[in-house]
Structure formats: C-alpha cells, structure tokens
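Shown here: the complex without one of its protein chains, the others still in place.
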Amino acid sequence: MKKPPLIGFFAAAIAITALAAAIWIFQNTFSDFDSQSEREAAFQAEAHYGVEIMGAPTTPTVLTDALDYHGRPAEIACATCHTTRTPAATRQSEDLDAFHQGLIMQHGDLSCLSCHNSENYDTLKLADGTPVGFEDTMLLCAQCHGPQSRDYRNGSHGGMVGYWDLSRGPRQRNACTVCHDVHAPAYPQLMPVFPPRDIIPPKDTVHSEH
Amino acid sequence: MVSYPKFIWRMCVLATEGNWLFYAWMIGLTAVALVGVNAWAVQVTEGMGVTNMSDHVSWGLYIANFTFMVGLAAGGVMMVIPAYLYHNDDMHDVVIIGELLAIAAIFMCIGFVVVDLGRPDRFWHMIPGIGKFHFPVSMLTWDVIVLNGYLLINLHICGYLLYNRYRGIAPNPRWYIPFVFISIAWAISIHTVTAFLYQGLGGRPFWNTALLAPRFLTSAFVSGPAFIILALEVIRYLSKYKVGDGAIKILVNIMRVTILINLLMLVSEVFTEFYTGGSHTASAKYLYFGLHGYNALVPWIWTSVGLTIIAAILLLSPKVTQKPVMLITACVFAFVGIWIEKGMGLIIPGFIPNTLHEIVEYLPNSLEWRVSAGIWAAGLIIYTLAIRVAMPIFSGEVSLEKDTHA
Partner (left out) sequence: MPEDNTKTTSGISRRTALKGVGATLGAAAFAKAIAPLTTWAKDQSVDEFLQNHYRELTPDQMKEVIARIEAETKEDYGADVTIKDSKAQAGVKFAYALNLSICVGCRKCAKACHVENNHDRATSNSYIRVLEMKKGSLDMAHGRADYSGPVPKSDSFYMPVQCQQCDAPPCVDVCPVEATWKEKDGIVAVDYNWCIGCRYCEAACPYHARRFNWSKPEIPAEEVNPVQGYLSNRIRPQGVMEKCTFCMHRTREGKMPACLEACPTGARVFGNILDPESEIRWVLENKRVFVLKEELGTKPSFYYFFDE
C-alpha cells in the first residue's frame, strides 16, 4: 500500500487544531452566561422584605399660641372651629381674619374644598365625595396626577432608600407630601452642591475657567 | 567568538574618546539627562499630579513625543530601501546611520512610555506568561511587540555588521539580509500600529479617521530623512569622515515627495473637518482657530504648517543640495514642523473638547519639559555614542587587526 502523502498529514493536523481552537473559543465566549436554571433559582426568593412609606400625613391639628401645662403650644383639631364657625368664602388666605393666613395656595385652580371635606374637616374627600382619612392623602394626589402616581408605584419617581433586592432587606420611600407641599406642590428650586473642582493647571498655563 | 569581548571593550573605550567638542556635547547632554531623571523621580514620588495633565487631557507631552519618536524610528529605515532593494552603493555605507537612529529612537520611545506610566514599577504586569498580556485585543500590546521586535532586529543588524567589519570579515548575507528586509516591513508596521492605538477609539472623533495611519507614515518619512540629513551634515562638518553627496541627494528626493504628500493629507483632513462641520469637528476647530475663547494651541499648529510649507518650498528648489544652509534650514524646519503636528498637534486636540464636550486646556509644565528634555538628551547620547563607534569601524580606521598590532 502506498504511504499517504505528507500533505495529507499536515492538513489533518491543521483541521484538528482548528476544531480544537473553535471549541475552546466557543466555551470561553459563552462561559459567562448563567444557565437558565441558575437564573430561575435566583428568583425563588423566600422572605420578601417590605417597602415602608415614610412621612405619610396624619390628621393635622392647628397650633395656637396658647401654651398647655407642659409649655407646648395647644393643638386643636380642625373640627373644633369648622363645626362651630362658618368658613370664609375665599381662596385668598390673606383675607382670613383667624388662622391660615400664612397658607400659600398655588395648586392650579383647586379650591380648598377640592380636597377638604366640608362635612368633616378631619377628613379629606375623593372626587366623588367619599371621605378618606389624611393617611390616604396620596390617593387624592393620584386622582389627578395619574402618571406620576403610576411612576411612583413603579419606582421611577420619588426616590427610595434601602435595598434594591427586597429578598435581602427592606426599603423606605417617601410619601408624596414629603417633597410636595400639598397646597403649593411645585418642587422648589434649591442650591446645588459646588461644581466640580477640576485639576486647575498652575499659573504658567492657560486656566480652565470660563 | 574569542574577539567578541574584545570588541565590546574596544567599543566602550572608543565611545569615551573624542575631541573637546565631543566631550562638551556629551557632558552637556548628560547634565540635561540628569535633570530629566530627577524630574521623573519627583514625578514618581509625588504622583503624576505634578504634571499639567488631568482627567480631561490625560495624555500630554510624553505621549506626544512618543508618537513622534516612533515615526523617527520608522523613518530611519528609509535609507535601507534604496541601499538594499536597489543596490545603491552611495547609500550602502551610510545606511547604518539610519539603523542606529532607529535604535536610539526606540530607546527614547520606551523612555517616554515609562515616564508616562502611573506605576512604572508594575511594568512586569505586561510580560506574557508572568503578567497578563492582553494580546491581541489591546493595540498597546501590539505596539509593545512591534517596537521591541524592531529594536531587536536593528540591534542585530547593526551589531552583526559592526562586529564583522571590526574583524575585517565580510558579513554573511544569510545573517543580515533577511533581517534587513524584515526591518523594512516592520518599520511600516510600527508606525501603523501606533496609529491604530488612536485610530480605533470611537469616543475620540479627532483621531477616529482612516487617514491617521497614512498620515503617520508620510510624516515619519519626512522627519526620519530630515534627521538623517542633519546627522550626515554634522558628521561631514564636525568630524573627519567623508560623507558623499549621493546619500543626501537620495534622501532629499524622498523628502520632496513625502513632504508634499504630508501636506496633501493635511489638506484632506482639514477639508473633511471644516466642510462637514458639526460637533465632531470641535477638536479641529479648537486646534486651528480656537473654540469659545480657548486658543492655546493655535500658534503651535500654524507655526507647524508654516514651517512645513517653507521646508517643502526649500526642498523643491534644485539648489538645495548645493547650499548647506538652505538644506539644513529645510531639514530643521521640516523636523520641527512634523514634531509639532504629530505631537502637540495630534495628541492634545484629541482630548479637547473632552468626551462630554467640555474644554479644559493643557500645556506642558516645566517638569514635563524637563523629563522630556532628559529623554531627548539620553537618546542623543545613545545616538552620538553609536555614531562615534560606527564611523571609525566602517571607515576601517579601527579594526581588530589594528588593535592586535597596536
């Protein structure tokens, strides 16, 4: 039998090397991907920690300048006056002669009774008149500000502190009213942190400030 | 092989001998080099914050010089093509000057890279096997390979030829001719790879152009021959070795073509940038005309353009090879013009405006100038010593036979 030519031997060696290289490349390229089962296992989270809403309003009281026995200003419930007196028919707080003069009202075209319940001033009311407690203030916000409320519930509005992974720890969020004053909700301007202090070249070269 | 140690010893002794001009030159260079070493030591100790570089312009004078020196190293081999490919006898004896320039230039490149590293003590991290060498993805690794390879090739060629000339033996073509041809192709590769370092960065539109590698090559083939002509003139006028006109004429002819191609490519770049407009051309605007009141580099680039044009006009004149003053002026202008264009005129504008379109300017401070001057001085020391050793051997003045009978 004739001996196979040398070139056949080399061709076979090259082909085997190429195949081995291809397998090695394939394995190294895809070795970083998790297997499907690994990923699914990660989602079988056991205990879920909760999301706590901080700063939700409570039924407010008005502070008077009278002091109680302990030296603290006396607090009276809204109903104390609002069941015994007739509220002034005005939206301008400057026209009032007792209480609420300092209240700045800048909430679009809303009137006081858009949210406050004239039948029980210790509650608020939804658009259809249903009374709700002050703890549910966020419901009222959501009535008109649906997109923001939806964003808030889905985490893209209002911020959070704590854990992104609720299987490992809890999270705290702010109620709407923590950032937005209910009567003048526009987010205020603030002074920013100082600008970046880039490495300033020394005096014998050009400065970088405008 | 018995004579190899004698050869090395003879080289060392020969390298330290010369006339008063030689000693003055070498002592002056040594002083500058030591100033540079001290400045670098301060830089390593206190951190690179003592330079004027910042997170906005994070490469400066060192990398500018590095880029230029890679071109000089590549251009040094320009004499090799006519000498070996076309058997031009005029070139044959002086081609070693170009190859020695390549060696000195590569040492300077390594020097500039080392002084630019934040952690030069971690140099070993780049050694394949012991460290982690990110080949073939990182272009810097390609650059390390081609630059060191080029150095080794040229060291071998020069060493082999010098050693055999010293011994009075005709060199065996098999041991150097293949390397010479490799070095021609390799010279093209070193500068192409260096261009690819910048060319591949999508975030830096000033560099992200296909024309960068060809521009690098043509400017290398202007600066290389310019420096060699200057070296030949120095040898001709300051030493007793005869240098024929033939080599210089060929180099001038090379420069006549390459300097014009270089200017043409510059025009091409400038047209593309300014005709298209848009925010990707902000770097070019900053370089040539200033941007929003920042114009630190404008005088530099226009000086470079002016020098290159004057050099081109001088070189094109038929009288340039007969008038040494004209020739030397043309070569010095071309050299300086290319240095600015490739160094400060290429690296710095790539960073201004930065990737967030902010302008933070950069001009080197005195420490960077000192370190760079030190490396230039060290390179010139190496080159002077190399020529000091090579010329006597090639002219037959120093040989093993003469030494054994002395």
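To keep things simple, chains are lettered A and B as they appear, and every chain counts its residues starting from 1.
The rule we apply is simple: a residue touches a chain if its C-beta (ideal position, glycine included) is under 8 Å from a C-beta of that chain, and two chains touch if they have at least 3 such contacts.
These numbers come from a predicted model, not from an experiment.
*Asks:* For the chain that's not shown, point to the residue among B:P5, B:G203, B:G293 or B:P318 touching it.
*Replies:* Checking the options B:P5, B:G203, B:G293 or B:P318, the one contacting the hidden chain is B:G203.
*Asks:* If I consider the whole complex, including the chain that's not displayed, which of B:T30, B:N148 or B:Q322 touches that chain?
*Replies:* B:T30
*Asks:* On subunit B, what residues meet the omitted chain?
*Replies:* The list for subunit B reads 13, 16-17, 27, 30, 34-35, 37-38, 41-42, 44-49, 53-56, 58-59, 113, 116-123, 125-126, 131-134, 137-141, 144, 197-198, 200-204, 279, 282, 350-351, 353-358.
*Asks:* Spell out, residue by residue, where the missing chain touches subunit A.
*Replies:* Touch set of subunit A with respect to the missing chain: 32, 34, 38-43, 147-148, 151-152, 154-165, 167-169, 174, 179, 187, 189-199, 209-210.
As a convention for this text, only the chains that are shown with their structure count from here on.
*Asks:* Taking each chain's centre as its mean C-alpha position, how far apart are subunit A and subunit B in Å?
*Replies:* Result: the chain centres lie 59 Å from each other.
*Asks:* What does subunit B use to touch subunit A in their complex?
*Replies:* Answer in residue numbers: 49, 52, 54-56, 293-294, 296, 359-363, 365-366.
*Asks:* Under the stated contact criterion, what part of subunit A meets subunit B in this complex?
*Replies:* Interface residues on the subunit A side: 198-199, 201-202, 204-208, 210.
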